[in-house]
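Note that one protein chain is taken out, while the other chains of the complex remain in position.
Labels for the chains are A, B and C, by order of writing; each one numbers its residues from 1.
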């Protein structure tokens, strides 16, 4: 199956290149980058020298359409929709890593991202969280891979919201992200000297992933769910943690750690990339780095009526390109783990 | 004034040495370390070569008593109480950086720390948070400097609890700490290769600083306050962030950012080390690293009825030795900033 | 082919596990660790949960012999030789990552490492640098995989020594290593807080890899070669750089960058893991991290009569387990890159 990675020179795009190269059913035939068009991949990124013989090309749907079966698009929001639409109409299966097709409510999209650039396709994508939408993915041709934070929050939290063990408001989510989540952004704040030994919250209760998380939690709950979301930047290239505080509902098992652990274990019994940690362990970035795993755990705090769920992913793999490839595996009927069962890099 | 630093070879003790050396009213006359007794400070710690001419000595109250006016004790909990008691009885002013004298309830202490080693002094120390207990410190001779997490949580949260703007239960606190908070612990988890680019929660809802935080919040509230506390370890040597989610009470101004900012500004108008950040800014470790500042900020999330307060300190300065010296400045009537107004190390 | 990793809980051993799991011709049937015997791999190392179903077992040659065809031994020097001998005598092919079988001169070995524990096998191993000893490896059953520093120094330097372009004494080698080279050593100096933002030289002109490097350079030169070797520790988990200053011999092409680049390019034309960088580029750890590549480059300084050769490897892959697997590929006649052509982790 012939594959293009569109926007291949960003961190998410490069990780897709890495994964596609390793995938036994995929052949990488095109990589795009406006800035580096005409440059050999190995020249632009010496790490990849000797591994593939492609030059970057501009992202041109008509030039790509006949040569590929599948496109992974890893472009900034806004820049993605029009190209995705063109590729889709040309018959290409498209898995979009960006934000343009994740939301279901047009008004909400406009409020957070501005005008949509391909309104005719708005709402047509399958939300690419295979642990939830696996069946729908089987027939999908347009997939919106979830954001990194939504992936990290939804997998551990959804079961408790869906089952009605916890309150649907007052949910408190803090998250920690490595800096690659911001892409290769040339901004003072992302310089090494500014981040070594540093950390800070950012976009406090104002991050664009909030409506995406609330959308999926609300769908699971059957009613509106509200979260407060505080992401933090830490000195790490990759990786992401979420710590989610849920208020136990009276009569539920939410404060019983065995019950909470049991629920997650049942829900994810057949999910090869969700590892439910034993009670007492906490997820860590190191344990998932470079892999498609999402590690989840529970802890309870009865004295404050709180159920805590915690999770870790590699934002560039399970939070981006790895998850998109996992979706493609579902779409093609390949084993879900094809090309993705890599051990984390340790240390 | 002649000073000893007891337990001077740990990270908190070494930072005390750094600060005492810089303080114009203090003369460092003794440093103790069991493990390094007899070794010159500059030999054990090449960074300090040429800055002081002391050898480490064992911690012996009778050997110290006649030679010093003030002792800073930076020992593991349990190891501290008996020595503190001896020094105190010998007429020395003692500022204890450890946990042995912070709690007011004996039963709570026993539950979290085991038997107290100097019960006759239990409950006799002033809690060394000068922004709250400055007046009491003026006549103190035994001070229990707060833990790093309590300092970082209490300074931003206390005013809102005290004024009754927010609920006294359901409080959600997440924190991020650099690794020096664990001391120079020889444990796999603190090795460089295990922490580079890594992060994880630890002691989830089970950290010993919980009762200390709840004690002071409850005193301010006049009723029991309950928090859920989740600390995280990140790849940083120093520094600490706290992110605290408080539920607004109806009728309060808690969801009005200007009002919330105004309250902090008023409460800390005369506190030289508490910097209230403008609305929209977040505290960072970098901005306080190496300094005695505590930066605090507010943000509101009306859609989820939540007031967020955030803070940053250097765990070894405002979270340990710096705060102890700040207490001593109060005790002696010196200007509060004496020896402490160092600019953060940037970058 | 059934494989055991002996000493699988150290950093080099864990990396071998990672690589063996990925290798299409190998089946991992045993992993040993004295300290963690009886513990499931995924329990001891949560990163590996779900990827293999083995428990650690003690390293017992008789218990292993019948179950395996190949053993990778990743033990501290001294601890390795006796076990290697037993496995070897039992008919197992052994690839030793340790130092016990690398040197050819018994006296030199004793001087740097003490008494050899399996003298009957001393000098019997093939030195596992496939770019030099590929042919010998085809019939080997005992392989001594080179040290990380020797690999990093020999690949770029050997051609110039062999061809006689440079002086055989006065060679100056500085190297930079990530901390995993020291293993999971519980020593103050390897704690995160001691290494963040830190760097220092260590074992200056006294590192055990010196005789190994000089041995191979001398064999290539046909006469004694002397180097001064200064390794440095930097804040990185993985990776290694070498910078080697060679004095140009009159009449040679050593000061002509094109000629020097040409020599390396010719020598490594068929070596899939040695990438000769274009003139003007420098190797970096990032470009080889997690991969089996050795990137090499040349630069000239005619005003000081110096040819510089530079290189980078991942110390745990090309400097340890990856190279051992590369040797096994040669031994079995599989394509040299089998299981090893992984793209570096970027970023």
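One rule holds for everything that comes next: a residue touches a chain if its C-beta (ideal position, glycine included) is under 8 Å from a C-beta of that chain, and two chains touch if they have at least 3 such contacts.
Model, not experiment: these values are computed from the prediction.
Chemist: What shown chains does the left-out chain touch?
Modeler: Across the whole assembly, the hidden chain touches A, B, C.
Chemist: With respect to the chain omitted from the figure, which of B:1, B:37, B:51 or B:79 is a touching residue?
Modeler: The one listed residue touching the chain not shown is B:51.
Chemist: What does the interface between chain B and the hidden chain look like in terms of residue numbers?
Modeler: Counting only chain B, the missing chain is touched by 11, 14-15, 17-18, 21-22, 45-51, 180, 196-197, 237-238, 272, 275, 277, 281, 284, 286-291, 293, 295, 341-347.
Chemist: For chain C, enumerate the residues touching the unshown chain of the complex.
Modeler: Touch set of chain C with respect to the missing chain: 169-172, 174, 176, 178, 193-194, 196-202, 204-205, 226-228, 230, 232, 234-239, 241, 243, 245, 247, 282-286, 289, 299-301, 303-306, 308, 310, 312, 347.
Chemist: Mind listing the chain A residues that contact the chain we can't see here?
Modeler: Within chain A, the residues touching the omitted chain are 11, 178-180, 184-188, 190-197, 235-238.
By definition in this document, only the chains that are shown with their structure count from here on.
Chemist: Among all the other chains, which ones are in touch with both chain A and chain B?
Modeler: C
Chemist: By CA centroid distance, what chain is farthest from chain B?
Modeler: It is C.
Chemist: Between chain A and chain C, tell me the centre distance in angstrom, where each centre is the average of that chain's C-alpha atoms.
Modeler: Chain centres of chain A and chain C, defined by C-alpha means, are spaced 36 Å apart.
Chemist: Just how far, in Å, is the C-alpha centre of chain C from the one of chain B?
Modeler: 46
Chemist: Of all residues in chain C, which are in touch with two or more distinct other chains?
Modeler: 11, 180, 196-197, 237-238
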